[in-house]
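Following this message is one structure expressed as structure tokens.
Only one protein chain is missing from this complex, and each of the others stays in its spot.
Naming follows writing order (A, B and C), and every chain is counted from residue 1.
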């Protein structure tokens, strides 16, 4: 059970290295006000560049799953189950802040907000999204056997999408308008040219790996800059995630009480 | 999307018909004090009689998954997604009490407490079990495509078990002591004679259906009575579930605040 | 690894007890000529009464998977892997005839012919169906870990269906007419009232077990008799399966040479 983590020299540059305190994030000038095109600044969220998740987002955006009623996100890992796991900065509250929540839970928060186009307005472990949907979030690194079960499921009133990073080339999709006798979750292999990103890669059925997300990230960033568009995710959306995390921590310190997330009008 | 529910005449006898208020439950004499053998009274919980769940419990009891760290239960259905679904007593607060929570969520609560041998001491959606494990519970009937996804996953420090009622003849089991290069969740088909209940039924690999749980229930009840043992689940454990549900409702009415569940010393 | 088989006293009545030689089958008067309604005689094939397989057949019959191009059937078990497995009549050539082929392979042959409505005209392990589709059959009891993997997959030019008895409440269905970006095998839980047999049983999402097939079998037999229809499967179809098995054995004894199955015009 010697799970592999990022090597030390990569840690500094890792996507969550900056997620420590909301205060620090606010101190970044771009989080306050900036010209998105002249000086584009961007947060890093590989899962925003994921074929299956992008397809899920397309389904959500196109209204194919209707009005969103539930968001269910789990990010389960197990590497910390190893008593011999090294004490990295991730486990040091001074450096890593809110633990599993900020480390991997932040991915779930971003994915949920990005895919639904809604912000989390209140949290207490349970979350209420701005459109009224109920969100349930869990993040742990003690789920033995779950290597990287970054899961999100969104149920709308017309369909559902579900994703598990452990099968990153697949998207589960339920179309509530299918004929009654043949409806069921579809296992979509997100490797067809009609799927997001996939046309630039291998023949159908030949999966992508984690690194492709990083490539997509760079391509999207450069494309946005050259097209004079605000790259996604922006610092503003990063700040909003910090606000959610801060609200979670505040709630936890306050008997898990329902806690409003301060408003964030920034475009995500 | 015309999901099928229990016919009306069965409703009266259904396992949750009595779960309406904690007060009513308390009024049952057996919930207070009774001689468990001379006058056995029993609650009905089919999932306590389930081969896969019973195997999961065996693994938990035998210490095969070690100290419990997480309990994760989801009970997802989708029949209420149908705008034409009839307004049954289940949707009538006067009759059905706490909605999805009391209707299907109660099953998750019972399963989690029964399998871990611990009681839920506090809830606020999140729950803290008496042994310190974190529990996350969700129950909905709006999860399009999930017919009866009554799921529970328990992560210990030596292994994990996971179950989904939609594949009721299977148990997922992760043994953290397996050799490093070959560990992975095992899909156990709970149909071997060595498995709970299975020796009395079909050849290996020939699955059971829902009705077998009801048969097991009767057999276990009769066996317990004839052996002068308290049948499981008892009214006392039913009362304790009511206390958890009441705490959830109290918490919900109180800004989701952390709420202690009143002590229940009854043997489950 | 002590797999469970049918107890001895049931063996005599088991569905394959009669499959020993084609000659014996021919000696049954009904296989030659009989009045199907006045004196109905029937073979036993539980899988003809299976909700998921019946749904698969419906899809095939309705043209939802188009012209059939491939049939792929596997029936994998593992109980014979146990060196301590008792030497039952199944392993005695005198009594059981063609081994795994006649014991479990016969089920695959029946299922394939029944679902496609075509007869196997030639075999040599590979089979050519009367409509031109290529069939591949394999039956073994030495596939460690496969408890009862009775699988069949049919690929048409419009869609595909796939089934594995180990998940008997599910049917995989691929609809080639789905939108390009969302096509994928659907996991249909065959437990809705619109599905074959399911309306007579439990609420949606509550699976059936093996015994229900036997119940369906009796109901269908009685219903056919009372409706003065030839029950399915008939002795004639049983004879045809014997002819296929005989052709396989003949082929095997003859360098696996392509071998015609003698014509069988009987209605299946």
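To be clear about the criterion, contacts are C-beta pairs under 8 Å (C-beta built on N, C-alpha and C of every residue); 3 or more make two chains touch, one makes a residue touch a chain.
Keep in mind it's a predicted model, so treat the numbers as computed, not measured.
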{"item": "Which residue of C:57, C:146, C:167 or C:187 touches the chain not shown here", "value": "C:146"}
{"item": "Per the touch definition above, residue among B:194, B:214 or B:253 touching the missing chain", "value": "B:194"}
{"item": "Residues belonging to chain B that touch the chain removed from view", "value": "55, 58-59, 64, 171, 173, 175, 178, 180-189, 192, 194-195"}
{"item": "Interface with the unshown chain - residue positions in chain A", "value": "2-6, 77, 79, 147-149, 165-170, 189, 191-194, 198-199, 201-212"}
{"item": "Residues in chain C touching the chain absent from view", "value": "1-2, 65, 69-70, 72, 74, 76, 78, 81, 124-126, 134, 136, 138, 140, 142-146, 153, 155-160, 174, 176, 180, 183-185, 255-258"}
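Keep in mind that, in the parts below, only the chains that are shown with their structure count from here on.
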{"item": "Rotation angle (°) superposing Cα atoms of chain B on chain C, nearest 5", "value": "180"}
{"item": "Cα-centroid distance, chain B relative to chain C, in whole angstrom", "value": "37"}
{"item": "Distance between the centres, which are taken as Cα means, of chain B and chain A, whole angstrom", "value": "31"}
{"item": "Multi-chain contact residues (two or more partners), chain B", "value": "2"}
